[in-house]
Structure formats: C-alpha cells, structure tokens
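Right, one structure below, let's go through it.
Every protein chain but one is kept in place in this view of the complex.
Each chain gets a letter, A, B and C, in the order it is written, and its residues are counted from 1.
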Amino acid sequence: MINVGIVGASGYMGGEVLRVLMDHPGVDIAWATSRAGGRIEEYHPNLYDSGIELIHPDRVSACDVVFLALPTEASICESARFLSLGAKVIDLGSAFRLQDRATWERVYGQTHGQWALAEQAVYGINELHRADVENASLIANPGCFSSAAILALAPLIAKGLVDTERLVVTGISGTAGVGAELSRAAHHPEIGNNLVPYNVVGHRHSVEMEQELSLLAGQAVSVHFTPVYAPIVRGILAVCHAFPVKSTDRDALLEQYHAYYQDAPFVKVYDLPRETNAAWQYKPYPWVSSVVGTNYCFIGLDYDAERGRISVLSVLDSVGKGGAQVGIENMNLMCGLERSSGLQRRGLHP
Amino acid sequence: MINVGIVGASGYMGGEVLRVLMDHPGVDIAWATSRAGGRIEEYHPNLYDSGIELIHPDRVSACDVVFLALPTEASICESARFLSLGAKVIDLGSAFRLQDRATWERVYGQTHGQWALAEQAVYGINELHRADVENASLIANPGCFSSAAILALAPLIAKGLVDTERLVVTGISGTAGVGAELSRAAHHPEIGNNLVPYNVVGHRHSVEMEQELSLLAGQAVSVHFTPVYAPIVRGILAVCHAFPVKSTDRDALLEQYHAYYQDAPFVKVYDLPRETNAAWQYKPYPWVSSVVGTNYCFIGLDYDAERGRISVLSVLDSVGKGGAQVGIENMNLMCGLERSSGLQRRGLHP
Amino acid sequence: MINVGIVGASGYMGGEVLRVLMDHPGVDIAWATSRAGGRIEEYHPNLYDSGIELIHPDRVSACDVVFLALPTEASICESARFLSLGAKVIDLGSAFRLQDRATWERVYGQTHGQWALAEQAVYGINELHRADVENASLIANPGCFSSAAILALAPLIAKGLVDTERLVVTGISGTAGVGAELSRAAHHPEIGNNLVPYNVVGHRHSVEMEQELSLLAGQAVSVHFTPVYAPIVRGILAVCHAFPVKSTDRDALLEQYHAYYQDAPFVKVYDLPRETNAAWQYKPYPWVSSVVGTNYCFIGLDYDAERGRISVLSVLDSVGKGGAQVGIENMNLMCGLERSSGLQRRGLHP
Partner (left out) sequence: MINVGIVGASGYMGGEVLRVLMDHPGVDIAWATSRAGGRIEEYHPNLYDSGIELIHPDRVSACDVVFLALPTEASICESARFLSLGAKVIDLGSAFRLQDRATWERVYGQTHGQWALAEQAVYGINELHRADVENASLIANPGCFSSAAILALAPLIAKGLVDTERLVVTGISGTAGVGAELSRAAHHPEIGNNLVPYNVVGHRHSVEMEQELSLLAGQAVSVHFTPVYAPIVRGILAVCHAFPVKSTDRDALLEQYHAYYQDAPFVKVYDLPRETNAAWQYKPYPWVSSVVGTNYCFIGLDYDAERGRISVLSVLDSVGKGGAQVGIENMNLMCGLERSSGLQRRGLHP
C-alpha cells in the first residue's frame, strides 16, 4: 500500500483527492491537513462519518506521495520540503506548470522562489508525457481548461492538420472551478440564471495550452481562448475551432483521434453517427454531465465542409480529469500501480 | 460471481443498476434489455464505450438475479416468469409495494393480476425488514419519497414518541424522479427556475408510508404528504414534522436515532452541533448534494421546545438509496454478499 | 410627481426599488445612495446606462418618500432622521416588524434604541392593514416568508376554520433571499445542485407569522415553520398545512379564499380544476416562476378528505411581493396614488 498525504484538504481539490482515495485499493490515506481545523464534514458534508480527520499541517508525517492543494507560494515551499523528505509530490496548483521562467513570472505576476523545482517538474497530461510522468518526483498537475483544450487539439496539431495561428477555444465551465473561496461571480443569485464571460483575453491557461501545443507542433502556436462561467457545478466544455490546411471529413478525423488515443484509457473519442433528423441533432457530441465526478475526457468533433472548419468538443470535470483525479492517475503511473486503479467509475445519468 | 440481468435498461432506474453493477466485485452483468434497441450511449451517454450492449427482451437467458424497471403490468408478468425460472427478482416499480389488495387496486386504479406474488413480496426497506429481505425471492423496491419519509420517521414511531395522526411531510424532489419519459413538468424551460407542487393530496407514496409506519406503530397512522419538484436532477429532501407526546430535546432525539440505526451502514444520523452564529445556520442539517449518486440516506433533526415540534430532515437520491442502489443492497443481502459491496462510494462535493 | 429617495441602493432590495420606480408613472427618483460608491452597473448590471447614479449618503436631500434598505441599527437611526424631515419612510428591514418589544429584543438579540418608532410603524401587509397603511408615516415592510405564509393562512384563520396550534409551513426559497452579501449557503458550487434546510426551528419570520395570524385569530397561534434554500434565484413557495375543525372541500375553500381576497388586486386565488389524469397533476397549483419579478402572490390549495388536511400553496417573489414591490404598493397607498401604479406587469413564461 502507498501512504498518501494531502496538504490543504478543506478546499474542493483536496476534498476530491480524499473522496477518490478512500476507495482506492492500493492507497492508505496517511493524513489530510487543514489550517483552520474543525470536523471534515464542516468542509465536505459528503464525507460525514467517513472516519477521516483533518489535522494541523504541523502534525504531518513522512509518506510516499503528497498532494498539494495550496496557494502558489505555499506550494513552492511545501514541494521543496516534501521532496527533500523523499516523497513524490503532485502539485494541484500552478506553481510549476510553465517551462519558461520569464513567462511564468509575467503571467503570475510574481518572482518564482525555486525555479530549479519548476525545471524538474513534469507537466501532468500523461497522454502526452507518460514516460516522464512515470519517472517524475514532482508533477505539475495541469489546469482544467488546459487539459480540455490540449486533449481536444493535440491530434490535429501533432499531425499538422490545421493552421496553428488560429486555434479558437471557448471554454465553458461550471462554478467548481472558482474554488471554495466565496466570490461574487459564484454567488448563486448572480450566476444562477446567468452566463458570465471573464478573462476574455489573457486567461492564464492560454499559456499552458500554447506551451504544450507548441511542443507538439514544433513551432509556436496561438490559442485564442475565452472562458465563460455557466450555472452548472462541475464540468467543462471546450468548444474548439481549427482551420484545416487541407480538406478532410468527419470520419477521417474520428479515425485519427481514435488512433491518437488508442492507449489512453480515460480519453474516449465519441463517435456516434451524425444523423439528419431533429432527434439526433445533439446526440453525436459528448455531454458534460457524462463525465462529472470521473477521470474521463470525452472528445467529439465535426467538420464543416462548406466553410472549412474542424470543431472539436471536449468535456471533462474540472476537479476530476481536469484536477484531482488526473493527479491520482499520475500517482498511479509514478508508483507503478495500475493506471486506472480507483478511477474507473463512470459518471451519473441522469 | 452472481449473474444479473436487467429488464428495461434504457430508463433511469435500469441505467443506474447498470452503472453501479459495472463496478460491483461480486457480479457479472449477464444482459440488459431495451425494447427499442440502439447503442447504450443513445440512452446513457455516461456509459459510452463501456462494453455494455442492450439486447431485445426476447433474447434473455437464465440468471441468478433479475432487476425489473418496467411499467406495472409488465412487472407483474415478468416477475412471474423469472421467478418460475428460479431467479430472484427485484422489482423497481410499484407492482408489489402494498400489502392490502383493495388499497393497491384503488391507489393504482387497476386490477392486480397476480396477487399471490404481492403476498410473497418483501417490502425492500432493509433497515426495517432485514431478515425478510435476506430470505426473499421477490423484492418490492420501495418508492423514493416513501424511503425518505419512512427512514426519517421510523425511530419516532417505533418508540411511540409522537402523535401518529399528524405526521406532516413535505417532499422536495429533483426531476430524475419524473423518469426518462418527457413531460411538461420536467421540461427545462418550465422547471428550470421553478418550484412545482403536484399531487398535493393523495400521492401514491403516502400509502406506502402509512403502511410501513402503521406496522411500526401497531396502529393506523396518518401521513400528510405533499411533494414538490425543484430544479435539481437527483435527490430528495423530506422535511418531516411530528408533534411529541411529551417534551424532549435535540440531543436526546439524536441519541435515539443513533441507537435505532446503529446497524444500518447506509443511514447516517447527522449530528453536527447547532451553533447560534449565522455561519452555522445551515450546517447542522444534511444536504441533498451530499448523497447524490450514492446509497446513503443522511438524517438530521431539530426540536422546537417553544412550540413542541420535532422536525426531521432526510436526504437520499431517488435513483440511489431511493431506487436502484437500495435494490442492489437488497440483492447483496438476498445473495449472501457483503451488504455494502459495490455501494460504498461517497457523493461528490461540490 | 412624488419624490423618492433610496438609502442603500447597492443591495438587492434597493436595486429592485430602483428598477421598478424607473418605470413608475407617478414617481421621480430623487437620489439613491451607496456608501461604497462606484457606477451603478458594478452592483446592478441590469441598470447599465440607465441614467441612475449612486451618491454618498451624506449628499441626500429632502423628499416625499424614503425607502430604507439597511442593517437594523442603521434603519432605526435613518427612519428617525427622515421622519423628522417630514418624509414618509418605508423600512425594508426588520427594525419595526414586531409589536412586542420584549419579543423583538429576544428575537433580534439586541436592544431597540427607538421603540416609539416601532409603536408608530404599520406592518406592511396591506391586504390585512389597508387603512393603517394609507395613514402611515412609517411602514415596517414584512419579511418574505412571513408574507407568503400569512397570505396563505389568513382566510383559514380569520374564519376560524382550522386548529391554530398546528399550522405547519415549509418555506422553500431562492437564493435572492440571502442578499448580496457572499455566504457559503449561496455559493453556487454548494447550492447549485442542492436543497439546504436551515434555521429549522426558530426562524425569525415565525414570530411575524404568529403575530399577524394571532391578531386575526383573536388568540395565540403556533406556526411550525422550516425554511429550505433551493437553487432558484428569486421566488418563494410556502407549503402550508392546516387541520380543519370540521370537514370541508376544495371548492368551498377556493370560494372562501376568493371572497377574502376579492379587493386585493395582487393576490390571485388559483382555481384551476383538479383533474385525475397525469398531465394535470401539477397544473391545479401555482408555480413560483409565474410571479418572479412581480408584485403578485398566487395562492392555490387542496383538501385531503381522507385524512382531514388543508394544504395551501402560496408563491411570491422575495424581492417582489415579498419585499421591494410590496413596499412600492404601500407607497402608492400612503401617497394616494393608484394602488397598482407601476406594478402591473406579469411574470415571465417561460
């Protein structure tokens, strides 16, 4: 059994790590911390009477793997500490996601205190970096929008099928992405009947997308990304548009996606036929609700032959495959466990 | 391994049985039927590429346990058939829930074709009928509101603590309870910003509640039940009021509930303290969201010393503990499996 | 034209007063204050480019009517000030709602600095106190749940039709009732898929209900009230149960309600027939969505002849008929304007 600790278990990411690891057959939860104290059900009422206790961060002990769900500064500090104690570290925050120091410092508006760690960290989209993840000591778990867009666009970019200057992504997110901290954008009276665009240009995840897709392209790419909050709790839909360099069709694209993700158990290429009758207009594409609570990313697509456009739709849960659960998938790979251990359960319907 | 078949797997109840049994360590899914045919993801997009196929009902084979998710008439017919083939049958519908034939025929407005089966059926609230469930061949799985209200009120009734003539229950339900069939009450433009009372008097589940609570009371009880649809998908909150025969207090009641449910792993008595500051006003009571997707029922309560009233709040998922999952719990008991096998995962937060 | 000022226009109640008065044919908005400053659309994006400016409270001028949307302490202080300047005052808060000082001080946990004002204030349910409202200088605008429950139960109580000891009310409210201040109970990730019971016993509005219904009954009544938050924004449904002193029927009750409210233009007794087929199960009762954004209260009911229970369903908007708009109706009455001036528009469908 692997011993796992969670630093910052009172927030949504830390709570999700706890919830999933409770049922993980290869893991013992060594401890979970919260600076404010209190019973776990004050933070996570779903975990009422689950036997889990929150401890003060001062009381942590050594363990095999540590998940960090912390503000940036604290993540950097705690990563260094736990790595020096011999633990593998999975950082659920943004401290180590970028490979260029100047870019990181500009995007996050601060100086990075331990850049050597960032250089050592592996970006945790394991479909792109599996071998590195397996050998990593420190994982920079990817951003939720980044995961959705990168998984959606990677096959097109890797095969040079599209114009890399004009990748257009609208990301529609539930409010779990806001986090547990109260904010006006997530105040129910404001968002309950609303669609709220925000960070319309310059969202930090744009840079992650460009970093990873540029690596695949072998040249700099531009991702034109705009996020919107919608009144669902969990889940992200990335609506991605790309312009093909030569004409193609839906079936050929689906085949290429299937091939690209043939070894990726948690990426499902959604290939239902596109019928012309009205009852089918929404069936050929993946639904956000299908992946809520899971580590799955479903990807569908279509091709507009008349205008020359590929539209790719990807859905995932921002605290599942876009957050805590992909962290656990990375842990499985780092520790030699079955990749899908603890992660197989499907989403709800309805 | 137990071989299990599901008749009527295209609806919400049947789909939930499938979803949960996929991860059940002691079960093989033998088959799942749908009269209309098609790929499973046309009905349950969450089960895309899960390896499950729907077959025509004519193609079923013998198996150990059969779940029925069918209209009443069909349930009666199929129960008889599968029982005669030696299977244990769990009927998720309402064909066998009442013990009095005249009442059943009045409430359901039809003649019951096989009353001998109803007499043999065990009402599937296993917290009240565990021994009978273990020995049953035919389970009448309880109604969703019935489960919520019966579990909430049973300890008060069993101990004779309250006036049995004036049990008042407001049941607030998500739309999953409507089922997969389209209806105006579940049309999103109508219910999306709405609260819709319906069947304000005479809801069929009232009779189930009265049947089970009368058994516990040893005398006829009256349940004054009104249901309301709210714009959530899964989950029920039963707000139950009872008038005590002598004065009591919250702590004493919580203790009695803990004692009553000490052997019930899926009923959790929610005992967070009642603080007086504003931040705590909603914390001492269970939340519907905590049990969505699970087999848990959380029960909280409070006592109004000034006016002499006990209020009990119970939450469960109408297709979880109020439907398909309690059916699986009953299957576990009937088949000598671990009671909680396949059912332990907690709900999401957020 | 009446000159009207609004103190505290950055919150939901103050914003609704502004929105409705903008279209009121007999009113000039003299000023609207906010201590924090800023453009109005930072608080109320619906009022973008509406020509309304927020001013600092120090800059207010004399006017005919002042609405107060303030914390209790400030309400008391500002009421005294504006009354002394000759304005009529409509307090949207709870400073003057109770007639018994000891009760008020116990319920609100503080000493009341100007009880003489409370004695002078008229409780603003104008269906019960029309003449007093017309002659009032100071209106204590009623609580939202109080309005829903009092309007629902008043005809039964006034005519002595029911047991006054066991009036049971479940109040289901949207999150607008929480107000603009951020709180965990209204954080979308928490409430978005949830039903949250709170203040299960002892909600402050219980006392208002008992005060007003006791006046009608000529004796003390007990209201057993439990509130629940549901994930809608505006709107309240009060599910009220009462036990009749002698048997009756639905039609007789509807007739009595029609008679009671025959002069009340904003209370509509909802009398659709109760058919037995499934398509009709939810149609005979009022829907919350129908009254959102309006000054209407719709009231429906049913009678359980088998068990002896009257169930009354009332719906209103907590910032409409349950808040700002009834305040404007009261203003119309106080100022000799047409009662329904500025208030007639119906709710949306869908």
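As a convention for this text, a residue touches a chain if its C-beta (ideal position, glycine included) is under 8 Å from a C-beta of that chain, and two chains touch if they have at least 3 such contacts.
These numbers come from a predicted model, not from an experiment.
Looking at C:N126, C:S147, C:S289 or C:N332, the residue that reaches the missing chain in the full complex is C:S289. Residue in contact with the omitted chain (choice from A:S222, A:T248 or A:S341): A:S222. Screening B:S183, B:S214 or B:T248 against the full complex identifies B:S183 as the residue touching the chain left out.
When the missing chain is restored to the complex, the residue among B:G124, B:P142, B:G171 or B:P231 that touches it is B:P231. Annotation for chain A: contacts to the undisplayed chain at residues 166, 168, 170, 172, 183-185, 189-190, 192-202, 222-224, 226, 228-235, 237, 239, 241, 243, 278-279, 281-282, 284-285, 287-289, 292, 300-304, 306-309, 311, 313, 315, 350.
In the full complex, chain C contacts the hidden chain through residues 12, 15-16, 19, 22-23, 39, 41-42, 44-50, 175-176, 180, 193, 233-234, 268, 270, 272, 283, 286-287, 289-293, 298, 344-350. Taking the complete complex into account, residues 12, 174-176, 178, 180, 182-184, 186-189, 191-193, 231-233 of chain B touch the chain not shown.
Just so it is clear, only the chains that are shown with their structure count from here on.
Centre to centre, using the average C-alpha position, chain A and chain C are separated by 45 Å. Mean C-alpha position of chain B lies 36 Å from that of chain C.
Residue positions of chain A touching 2 or more other chains, listed in rising order: 12, 175-176, 180, 193, 233.
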